[in-house]
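Apart from one protein chain that is not included, each protein chain of the complex appears where it belongs.
Here the chain labels run A and B in written order, and each chain numbers its own residues starting at 1.
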Amino acid sequence: MTEVPWEKIHQPGAGAPKKRAGMVVDLRRCIGCHACSVSCKTEHEVALGSFRTRVRYLEEPEGNQIRFLPLLCMQCEDAPCLDACPTGAIARHADGHVDIDRDRCCGNKACVAACPYQAIFIDEGGLADKCDFCTHRTEVGLDPACAAACPTDAIRYGDLGDADDPVAQYVQKHAATAFKPEAGTRPSVVYVGLEDWMTDAARTGIQVSSDDDEIVYETR
Amino acid sequence: MGLASGALAVPVFERMRGDAPHATFKLRSGRIDYTRAKAIPTVCFGCTTACGVIGWVQDGRVRRIEGNPLEPNSRGKICAKANGMIAYTYYPERLLYPLQRVGERGSGQWKRISWDVALDEIASRLRKVRESGHPERFIFHYGRDKTKGFSSRFTNAFGTPNRLNRRSICSSNRRVPLMSFYGREFEWETQDFANTKYIVNFGANPMEAYQGGLFMMQRIQDARVDHGAKMVTFEVRPSATASVSDEFHTVMPGSDGAVAAGIAHVILRDGLEDETFWNRWVNVPLDPIRERFAQYTPEWAEAESGVPAEAIERIAKGFAAAAPYCTTMSNRGSAKHYNGVQADRIIRMLDPLVGNVGKPGGFCLSSLRMWAGRYGQEGLPKISQPQPRPPKLEPWLPGTPKFESLPAEVQERVKGFPEEWQKKYFGELATPSEYPLSWHWYNMRVGQLVQDYIKKGRADVEVYMSYTYGAAYGYPEAKLVREVFRDESLIPFHVAIDIGYGEQTALADMILPEATSLERWDAHSQNAYNLRPYTAIRQPLVDPPGEARPLQIILRDLARRIGGGMEQYFDFEDVEDFYREWYKDVPMSWEELKRRGVWTDPDRPLDYELYERPVPESELANSVTDRETGIIYADSSRKKAIGIMQDGKAVRGFDTPTRKVQVYDDILQRAARAVGIPEDDPLADPLPIFHGIPGFDELTDDQFILTTFKWNVHTQGRSGHLKYQAEIVHTNPLFMHPDTGSQLGIEDGDEVEVTTFRPKGRTYRAGETEPVGSFRNRVRFLRGIHRRVVTSSHHVGHWEHGAVGRSSTDKADADFPGTDAQAAGLEDADIPNRIWWSKERGGSGGGVHINDALPINPAPLVGGQNWYDNVCRVRKV
Partner (left out) sequence: MQATGISDPQIVLVPFGVPIVVYLTFAAIAAGTALLAVWLLFRGDSAERSAGRRGLLVATFAIAIGGCSLILDLEAPALFTYILRYFNPASMIAWGARAITVFGLLTAFTWWALGRDTDASGAPRVRGILPVALVLIALLSVFIGLYPAWVLAQSTARPLWASPLLAPLLLLSAIHAGVAVHLLGRGARRWQGSGLEIGLVALQAVVLVLYLLQIDAAYGAAKARLMTGSLAPWLWGGVVLIGWLVPLALSRRGGTDKGDSGVGLAAWRAIAILIGVLALRAVLVFGGQGAEALIAAVR
């Protein structure tokens, strides 16, 4: 009987730890389909109005096309949320990704204020929540929900700390850059095809805001 | 400022678990435990693309849908709609119990009844209809039926030809040119996007909403980004496809054919065509084509479409230079117009012109279904419904009582039909005589005229069974649909089978709750974009909640109660047994098929150049070859062509009567003659020809073309209540170019009133001056929209479909007996309180229903709805 891919997760050794977990988002490939964001919301049963990941639709300042920008927690190497949290509930795992311990979070929102990407929100239980690179999936060897879903392979999850890793090589080859580099947080999520104007157009980040100016997630 | 960040971050890092397991973290409750959850492969029904998926089931609940990596088309990927199946399955306002109307029809008053009462009542009515000798007075009309023939088993056994669909709403205008060119089996093309170098796209939107879109988008993006392929798109708005295209030109609606004609002109003018392929495989010489296309200069095309002549030149040369690694694609943007059939024929012609048909990277064809034994399916296992199968219905030949009961004008028209058509005629609903091409190849119907025909008395109805059918919301002039369904003299009994309570079910006399796609069996196959056929099964992941039942059980139990011989075709207890039998010839055990979800033969050669494949010796034994044409017939009756002689070899050819690509097809001429359209009308021209849309040349400055479109997260009118989808798109502003706004004195965000008018030309109520309807909506400026176009999506603006569908935080009617979220475990903390876009929460609300204002506009001969020909006026409120 030949093997079926999803049965592999029950085997020992699935989900070997990474040196530096990271993602590359190739905006040249992204078609704005929202497969990532709906998969994410379903995976984590995220309440309406809160977002671990969101796809921004940005109208080109010149030209006649729409550009798509999937955003999620950047898992910064120099993460402001980590320092802001008074209880140390936010911490970094060995693979570098940043996570929130619900046994320590008190919901004081300092992390929400600290994040340059609006990646953190307060969930229905009053605690902070954000993208955690789908820890529960990567532990068993599955890709994070967004990367697994992405039909055009615009979102790729891999080991940025391993020069042999295809994602690390993709980052190198295409000179991937950070979103909002001026925040100086050294994100582990990097972008190919990111243009300067997008940073400003999408400055409101991941959570929906009445200050967004775009054609999906309409608030007004 | 980071007072302490550098120095103090390190101890925090250290304190953190290092390489300790994440299990030391308390995670969000409700997270899936993949070591415990069970993965079950099935087939998605978020839309009709039908991708192979797996569902993760934990504690008896489907928690996640992912792609099935074993499925060769979707390759383990999904779109935003897939997980909507979960939202649908666990929608708190999902229908759970059979209902009977208690108040006036449409008054929204219901009482819960038992399945026995419901089925007995329906069966007794149906038995009476069947025994009356008029089984056609039972209508089964579906919006989405992917049972692959199970429901026709029921209607055939019953004896009604009126199993109606929505193909005219969707795609008949583009299917006709394909079937005319390539034959019945290729109503859908299968371009080899993975290997192509140049794509010219006329109004198709595979990145967003296209049957097969998920298969196309991944291959197109691979080709573009990894292999440097170029994609050119002609569209009226910046769709996702237009936005990721390397070149995007906004075109005047209905001018795609002109652009394609300009491209053909350049190719022919510069001698870039593949004359060898054309002469070998096209049924008409190049000379008449050269003659016709000499007039379609790029400058002319620019005047018609607005696309610069220079761009047309460049694209034509680029396309031809890439041949055979190039392909066209088209869909509603080009086809959903009065001139759509001819426009698509021009577009289709570009492929044989450069000789890319069936070639790697070119315009390929792969069998759409796996019903073995047909063209291109040799060697595949037989997959067909279990025996016994009901006999075919008798056509309504002149002289039969059914024929005599037809209106005189219809009788006269049908009497003038060739015998071939008379043998396919089953009355005006199934085979409308004004639209013979809607049923010449196979039955596509003209769904948007059904209610009008009923109102006019062209067909009598006793029982109307609507199944996942949303015409009361989604059809053009949906108000007419509602009017007819409200009239008990026209439709004495309406039973609706659906999952949710929508605008259509609201007009029923009885509602039967159905299982969702995660709770039922189905057989599935799509044309394979890796050009290697496969089949997949949909299997239940969980049991339906409440008393919802899968369609197969509903129809089986009805058939048994109706009796009279019907029951013999539904002799199964367990639906799984029925499907096991269906798949018995697939060379894989049933258990393994359930485990993998998919079967394919990895050693089968790819479907390139099927037309050059030799006809097997076994088939040649009794064959007869026409000396003049070289066409090989199966036997001396010369009814069925099986191949063609090329260079002394018997090869398959194409699946057309001439076994060649029929760029010349007199079927249009014959159809026009049959319905009284003059043969010099371009609609009837056997060669591809460009003709304008009547009335577009007389547009005044204040008249615009109103088009509609689909969003990537929505599926027609069937997804507005799915919470995560609705959160993304819940409004449908009227998109317009800022220049159009300044012309009209409108600013971004202003409210406007849009008034629509009847089309001109040979179509439904053409030329009437009374407006069709109007709606008010908010304007959103977007560059990239054609200046003569205003456009709005048509998915939203529901007034039923529960709280999310209505975008309202109002509690649902607590007395509604059709559902019980608490009892069925369907409560959802998001619904209704967290619908943040609701008006009650100060949000934008749920958009505007525009479908009442869109005129019914069937394309002549074919009947496909011309969605994008709507002339309108826009006025600031």
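Operating definition for what follows: contacts are C-beta pairs under 8 Å (C-beta built on N, C-alpha and C of every residue); 3 or more make two chains touch, one makes a residue touch a chain.
Please read these numbers as outputs of a predicted model, since none were measured by experiment.
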Problem set entry | Option from A:D83, A:D159 or A:E214 whose C-beta touches the chain left out | A:D83
Exercise. From the list A:L127, A:C150 or A:A168, which touches the chain that is not on show?
Worked result: A:L127
Exercise. For chain A, which residues touch the unseen chain?
Worked result: 47-50, 80, 82-89, 104-110, 112-118, 121-127, 180, 182-185, 196-197, 199-200, 203-205, 207-212, 219
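Note that in this section only the chains that are shown with their structure count from here on.
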Problem set entry | Averaged-CA centre spacing for the pair chain B and chain A, given as whole angstrom | 34
Seminar exercise, completed: Per the touch rule above, chain A residues touching chain B in the complex are 1, 4-7, 9-10, 17, 26, 28-35, 37-39, 41-45, 47-49, 59-60, 63-68, 78, 80, 82-83, 88, 91-94, 99, 101-103, 123-124, 129, 135-137, 139-140, 142, 145, 148-154, 208, 215-220
For this session: Write out the stretch or stretches of chain B touching chain A in their complex.
Result: 2, 4-5, 8-9, 12-13, 15-22, 25-28, 30-35, 39, 54, 63-67, 69-70, 74, 76-80, 82-84, 86-87, 207-208, 214, 217-218, 221-222, 224-225, 238, 240-245, 248, 250, 592, 595-596, 712-713, 723-725, 727-731, 733, 735, 780, 782-784, 829-830, 834-837, 843-844
